[in-house]
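With one protein chain withheld, the remaining protein chains of the complex are depicted in position.
Coming up: chain A.
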Amino acid sequence: MSIFAYAPAPESRAVVDIASSYGLFIDGEFRPAAEDKVFPTHSPATEEQLSEVAHAGAADVDAAVRAARAAFGPWSALPGSERATYLFRIARILQERSRELAVLESLDNGKPIRESRDVDLPLAAAHFFYYAGWADKLAHAGFGPDPRPLGVAGQVIPWNFPLLMLAWKVAPALATGNTVVLKPAETTPLSALFFADVCRQAQLPPGVVNILTGDGSTGAELVAHPGIDKVAFTGSTEVGRSIARTVAGTRKRLTLELGGKAANIVFDDAPIDQAVEGIVNGIFFNQGHVCCAGSRLLVQESVREELLEALKRRMETLRVGDPLDKNTDIGAINSAEQLARIQELAAAGEAEGAERWSPAGCELPGQGYWFAPTLFTGVAQSHRIAREEIFGPVLSVLTFRTPEEAVAKANNTAYGLSAGIWTEKGSRILWMADKLRAGVVWANTFNKFDPSSPFGGYKESGFGREGGRHGLEAYLDV
């Protein structure tokens, strides 16, 4: 194996100031939790404590919802062009402070700085920019001449793209005139708290955005609160199911963006090198902590050997380590809990008879939570690693002979978030795209995101769309 010896290229963490503790952001001010409870947040790469944040309880949820309710009247009554101005300001401030936020995100989440710098931050700012433009154009969006907002939105977001998921939730909600109470994930609260400062700089009216840190119990309090009109959740299918049960029988609107088990389908006429890059990007991007990750590789039998050889060769060059190093490809697993889940499923893969492979030279740091990029061959559709979302850098390889078989296998899942197709034949791409039961289909590319492009799932991957013109619907009374 030949690998270049890279000199360390660390991004300075001095660009961002992390306070030793943070309160809850309610009605434009930080305040401690009513019960004074706090919890620590760690860097998953080093296990060091980064800060201590407030743990919101029922009283805090109630206070935040009241603040959002009080702010809703004036906010929704603003001319769209003024809401747009606030959102443009937020977009610009995110652009200006993107280096700080990128470092903070990599510290708190464990993702490589290259990804937080080049993907998360530009996309988050672009999302606000895009929806800023809609705020004064709602009459043109196809939802009637004067579509109305829903009211107060309770939003619960995951830890895999903390700031980007915040942007996906907050930007369309505010553009359409709603106010929000947002709960970031337990393990990644810092960028959302930083966002509170962005709102301050943008002079956003108090109460329009409220941020409650906490754990699953906080999220449960929020979605069950009778004072909210809308629940938007991104996270696991299990939690999504329980939220759907909670809001059943209420007037609350619900959108869910849940898990996935995407098939990345490679035909024998595909350009192999491009496909390999797409497969690697599909499953190892963000440590595989991606709901739309291409976690099932479906390769046509005739090119299986050639593709696997090229894929393994490429995997041997992946650099796992310090998230703040600019050359790092794969950072830290976000938490000990998630690492344990990945390890458990990988063990199940071996126990059920699949063959496990990781690059031989892949050394993992001694401290922190790490998992080497991993490939399973000989995977059957019945195996847990072919059915369950692993949410880690683990790829399950299956094969097929005909397009019909590829479609049948790709659709043989409870999920339906995304899919990938690799072939030189355009008509086949479109035939496959027609047949695949998935909300996003990438052809000869993978994991592409844009604020103008709707994203969301079929089946148990959730319902509703985020992004694009379609993303407005989730926050309008239509």
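Here is the rule we use: contacts are C-beta pairs under 8 Å (C-beta built on N, C-alpha and C of every residue); 3 or more make two chains touch, one makes a residue touch a chain; residues count from 1.
In this section, contacts and distances are computed from a predicted model.
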Undisplayed chain, where the name is taken from the UniProt record, one of "Aldehyde dehydrogenase family protein", "Phosphate transport system permease protein PstA", "(2Fe-2S)-binding protein" or "Lipid II isoglutaminyl synthase (glutamine-hydrolyzing) subunit GatD": "Aldehyde dehydrogenase family protein"
Touch criterion as defined above, residue of A:R13, A:R69, A:R99 or A:K137 at the omitted chain: A:K137
Hidden partner chain, touching residue among A:I26, A:A71, A:A126 or A:A410: A:A126
Where the unshown chain meets chain A, residue by residue: 81, 84-85, 88, 126, 129-130, 132-137, 140-142, 403, 426-428, 430-431, 434, 451-452, 468-469
